[in-house]
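The complex appears here without one of its protein chains, the remainder shown in place.
We call the chains A and B, going by the order they appear; numbering starts again at 1 in every chain.
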Amino acid sequence: MTIFAPNYAPAPPALESRSKRALAILGHQIQVQSGVLNIVLLLFIFVVVVAPLVVTFYLSQFLPSGILGTTGLSTFYGPIGQQVWFILLIILVSSAGAAVIARDVATKAMTMYLARPIRPIDYLGAKSGALAFWVFLGGVLPGWVGTVIVLALGYVSLPLALEAIAGYFVIGVFSITAFTGLAVFFSSLTPRSTLAGAATFGALLGSDVVMGVLSGISGKVVFLYASPVQDVLAVAAGVFGASGNSLNPWSSGVVLVGFAVAAFGLAYVRLLRTQVIAE
Amino acid sequence: MTEVVRAENTTKRYGEVLGLNGFTANFGPGITALIGPNGSGKSTFFRLLTGQLRPDSGQLAVLGRDPWANRANSAGVGYCPEHPAVYGWMTPFEFVTYLLRLDGFSRRAAEEGADAALATVGLSDVADRRLRGFSKGMRQRVKIAQALAHDPALLLLDEPLNGLDPLGRVQLLDLFGRLAAKGHHLIVSSHVLYEVERLTEEIVMISNGRVLAIGNIHRIRDALDAHPHSIALRTKEPRRLAERLTAWENVTSVEIAEPDRLVVRTKAPDLFYRDLPGLVLDASIEVYEMSSPDDNLEAVFRFLSE
Partner (left out) sequence: MTALLETRELSRRFGEVEALQGVTFSIPEGAIGLIGPNGAGKTTLLRVLLGLIPSTSGGASVMGQDTSLHGLSIRERVGYMPEDDCLLPEMTGIGFVAYMARVSGLPKELAFSRAHEVLQFTGLREERYRKISEYSVGMRQRVKLAQALVHDPRLCILDEPTAGLDPAGREGMLELLRNLAGRPGRSMVLSTHLLGDVERVCDQVLMLNAGRLLAVGPLAELANTGRDEIVVRLKGDAASFVEALRRRGITPRVGLAELRMDRPAAGERVVFEAARESGVQVRYLGPGARTMEELFLRLVQPGGPGKAT
């Protein structure tokens, strides 16, 4: 075996900033998340969101206003209210988020990361950012695409479309931070990705079901605040002016931010406890 | 002299992957070192000896019996595999006791055996702590204790010194020596050749599923002597020495590498080493250092593997 000692420059290369290093991690994680399953889920979400929007607005052109109700901002709440979108989004975030930290713990690649000139917060930020991007693709973009299509088809006016786009964005901010936070938190708890994914899914969907039952039995609406899904629905209803939701959108927004802060905070603490060099 | 292990043309395949390929070797009493690159078949061989696997063809006898047919008699063989296979939630005492009971020992006998084995490897103080918190070296000792616990006649140890600190290594080498003195037979595989050399003189070299060399280290080294060696000599009079050496028939080249250092290449190292004292003394040349990179176990291995 021959060995070549490369001609190393006398001075080590100049290094890029911490943010560039974090971006490298983010870019890599997005690549890792772009597996077939996640892409298929994404496409499915698009269909589930865009189709009803287009069909509703199309039909509203012909049918008398009594049958479908007036089409305004609240129509955009439709896909959200059906909850199918959110169930699919939960599956997406559980699938894409399961391995976001867990895999690095399982393979001990975490050691490689943290032994480098980055801080744990850079790592957490980059990984969360990558997941948040994916949740954006599934949680906000379909709404935007649907809106743009109905605008292009002339079913709605420009000002309305712009309101809808802003609306989806606002809702997205809340749903993205809460869902991403929870997924990242569960992924940081265990080296087993499947377990983390199942936990995320179970927590999000489970809280929805359980709190619904508790609220129904006790007659108290306050239980619903403990379900992130119900909170997002409340915020969406508030933003789009849809009626029939029992929670206060402002309170729901606060609860969601609380969830996100707690989840990210705990995940960060777990990271700080990681022994980079094993005994 | 009874052979402890006799393998004749033993072959074992896993689908397309070759484990052993016509492996033929006899292992005598005492300690024998099994040396070979990763993937050469050592672990396969060990598992055949414990009766976990069955050879596809060829013969295999352990302490006179076929290990596959006599798995119930595995009491005679103790195996310490390479990769950590200890249960984190158990303590060393529980672990060894559990495995002994799986082998059919009564609870009482198992516990006594475990105590004795753990004492032998020096883990008595920590016998009741969870294995999860143990370092690699300590887990290694637990595995050795487990292999020893039923007092087997033959011990198979796959890289037993892995992960141990220098103190631990020396202690275990001592332990192996004592076990051999008490009448146990050991087959030890290790990559660290200078430690192997301190343990035993009997070695079996395996490569690609076959035996590369077998026997006493010195005799194997003699075989190496049939090939050219390069020998470095430090002397105050390199030129005079070089002159004398070039006159020798078996010396192919002499190079003055440094002002006080010669490098000699010879076709017949045995003759060279035999005749050098005479030359040095008759010509009154002071030689104060002599060494060769070709005169150790690594060189043997390198040469035989090519």
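By our rule, a contact is a pair of C-beta atoms (placed from the backbone, for glycine too) under 8 Å apart; a residue touches a chain by one contact, two chains touch by 3 or more.
Fair warning: this is a prediction, and the values are worked out from it, not measured in the lab.
S.K.: Pick from B:V126, B:L172, B:V211 or B:A268: which residue touches the chain that isn't shown?
M.R.: In the complete complex, the chain left out is touched by residue B:V126.
S.K.: Pick from B:D56, B:D128, B:E258 or B:E286: which residue touches the chain that isn't shown?
M.R.: B:E286
S.K.: For a quick check of understanding: of B:N26, B:Q171 or B:N250, which residue touches the chain that isn't displayed?
M.R.: In the complete complex, the chain left out is touched by residue B:Q171.
S.K.: Of the residues in chain A, which ones touch the absent chain?
M.R.: 1, 3-6, 8-10, 12-13, 15-18, 20-21, 24-25, 28, 32, 103, 107-119, 275-279
S.K.: Tell me, which residues in chain B touch the chain that this view leaves out?
M.R.: 35-39, 122-123, 125-126, 135-138, 162-171, 191-194, 197-198, 218, 221, 270, 273-274, 276-278, 280-281, 286-292, 295, 297-298, 301-302, 305
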